[in-house]
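Here the complex is missing one protein chain, while the rest keep their positions.
Moving on, here comes subunit A:
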Amino acid sequence: MRYKVSLHKQPKHTELVSCVGWTTPDEVISSGDDHQLLKWNLLSNEASKLVQLPDEVYPTDMHWFPRLGGGGKKAPGSDVFVLCSTDGKFLLISRSGRVEKSVEAHRGAVLSARWNHTGTDLLTAGEDGVVKIWSRSGMLRSTLSQNSSPVYSIAWGPDSDQVLYTNGKQLIIKPIQPNAKPSQWKGHDGMVLKVDWNPVNNLLLSGSEDCKYKVWDCYGRIMYVSSIHEYPITSVSWSPDGQLFAIGSFNTLRLCDKTGWSHALEKPATGSLFNISWSSDSTQVAAACGNGHVIFAHVIERRLEWKNYEVVVSDQKVIRVRNVTNDAKDNLDFRDRVIKASIAFKHMVVATSSQCYIYNVKNWNTPMIFDLKEGSVTLIIQSERHFLLVDNTSVYVYTYEGRMVCSPKFPGMRTDILNEQTVSLSDDTIAIRDKTDEKVIHMFELSTGKPLGDGKPYIHKIEVMEVYLDQCGTATERRLAIVDKNRDLYLTQVRVYGKDRKTVKLSTMINSLLWNDETNMLAALSEGKLLVWFYPNASSVDKDLISRTTYERETNEFGKSPQLLSFLGKQISVRRAEGSILTTSVSPYPSILHNCVTLGRWDDAVRLCRFVKEESLWACLAAMAAYGKQLGTAEVAYAAIDEADKVQFIQSIKEIPSKEARNAEMALFCGQSSDAEGILLQASLIFRAIMLNIELCNWDRALELAVKHKTNVDTVLAHRMKYLENFDKKETNKRFIQYSEGVDIDWEKIQAKMELEFKNERERPVASSGATARVK
């Protein structure tokens, strides 16, 4: 990835340029010490003078009013911006250049001004060290903080409820509620000149006179420190999508990845870059130069890879596709600028500023094309048959034929801050993490766009950071992997049948997580280890098997805080913190096993395991067979991994005559007692259901069932008595006391009755011969 820089031969400003801002992705406004406001049209590459400012106005910073959702087809962009000046005032200026308001704000110069993300508040900071909050119309709301030294730069937090500002070498985060305690730390060895805070990835960025830039998380923990540059860092700026940031210094313009490492460096003859601004589609930057130039840079050569295809956005309107296996190259030309591109699941989706193109990897010549409602797509997520587009206002799901399927919504949805971690798509489900309450995950049926199940979102115990849906299998078995604030990994059911949702904690300290694209394997990076769950579903079958079906490897070569890039087939790509990509692979057998099992070829699966002779594979098969209620296969697999007790249990189940009872016992085997009871009651095996509850010491439920179905009350009472006798205790349960009144319990009689029941069961029309091995 690099910049394509364009710079006019002669500077259009006669003095230094101090600030720039984008109105639309094709138009920039700049201002400088020559008191001019210049409007730059990037389509015609011309600059025209918008207005001459009064002589006493020396601009220091500008910020455009945020573009809010709800614009029409051709959203005109923002209409007003704030310009602060050295005479202590800030000006609200309309797009046409008319000064709408001039407000006396600070003693000494106003150094920085920022609108919050919803546009309700304006924050200013000045040479007098005061940070103030103003209303939309320029009325003073509150004074947030007073400092002894000038505050050079400010930024709003993602929810607009916190503010980041500089104070000398310090960085300070302060909530805007009055009396809230600020958190502050020493950020640099020199004066901090610029800060920025991205709402999408929630990371902070600071540039300083000590010639370094640093990336921080929102708790002030350092994520990245740059090497020392030749000159102080005069400007920093996050791209709106949070993937990249730009750094400006003397004759220096740098493009960096969000993790800090540098994609590209430009050395234009511009003097110091005092201000950098990204266009709303995150494809272009404009920077204010010390020698009167305004420099424009387009981010090109974004590179995507999928299996044997390599996709490079080689220019603003050109994409080069290369098939590395046969070196076939295709050049795709577009009418408009390419904003986003994504390739996965045999399809490439390209969003330009007006249209969306869908290519099949088999055919690069005839894409499906449809018009976009709004020009600025911020995110594309793909699944096997669908893809999801996010723009400023909504989330849309399309098929690869270009048909819109749905547009899920929930109250308080903010689409501008969605990213790959907080929204997930599979072929039947969409999961979106709520921003206002981060514990909440909204899940939608893909075909209708309506919330799943009873319409209530899933609420996790603590704040959720990342959500991932598995990609394969049927909709009923869809599972959601959740990484929460403590970096713990949970696996939960998406569709709930019956009473409670089963959520299982799989692991802790997860750095990065991904599902496989072909089979439901889950890969994670955790504390210098690579973990692959070959069959995460084992957690719902037999928890003992989780660790045995997990592949674990020390990965010292990945370095500190690596990120998973892709998990395609058996290939895992990992990006190290300094930007290099490492590839590693996992055994191919689990995915073959998955295929056999999905096709129902259990014999082949057993044969495969016998051939490979790996314990993890046998464990996978055991869990799969138990889940698929394949008793024979499960028996073989459990035998292979030396689980004698389970083998015996399965053998005993095999002897149960009726199919429902066997299923119930398998459910019980998987620890799902309520499911087991449900199966039994549905098959009207009342006696068995009662006995099940008796064996689980679920006395109340057993009695309830017996009373309800008017059968075997004495059996329950007898077992209860025996149980209490064993523990030498007295009956305290009122219901049992009530029912045992006047009932004579004769153990022999009960035994006989039980025998009779089992005999009756054996003689049921569906049942064949055989005796119960379980209940004796």
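As a convention for this text, a contact is a pair of C-beta atoms (placed from the backbone, for glycine too) under 8 Å apart; a residue touches a chain by one contact, two chains touch by 3 or more; residues count from 1.
To be clear about the criterion, contacts and distances are computed from a predicted model.
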Chain not present in the shown complex, as UniProt names it (candidates "Mediator of RNA polymerase II transcription subunit 20", "Intraflagellar transport protein 20 homolog", "Nucleoporin NDC1" or "Glutamyl-tRNA(Gln) amidotransferase subunit C, mitochondrial"): "Intraflagellar transport protein 20 homolog"
Option touching the unshown chain, where A:Q52, A:S135, A:S580 or A:Q648 are the choices: A:S580
Contacting the left-out chain in the complete assembly, out of A:L265, A:V496, A:M509 or A:V707: A:L265
Residue among A:T60, A:S153 or A:T252 that touches the chain left out of view: A:T252
For subunit A, the residues touching the chain missing from this view: 230, 251-252, 261-262, 264-265, 267, 557, 571, 576, 578-585, 588, 611
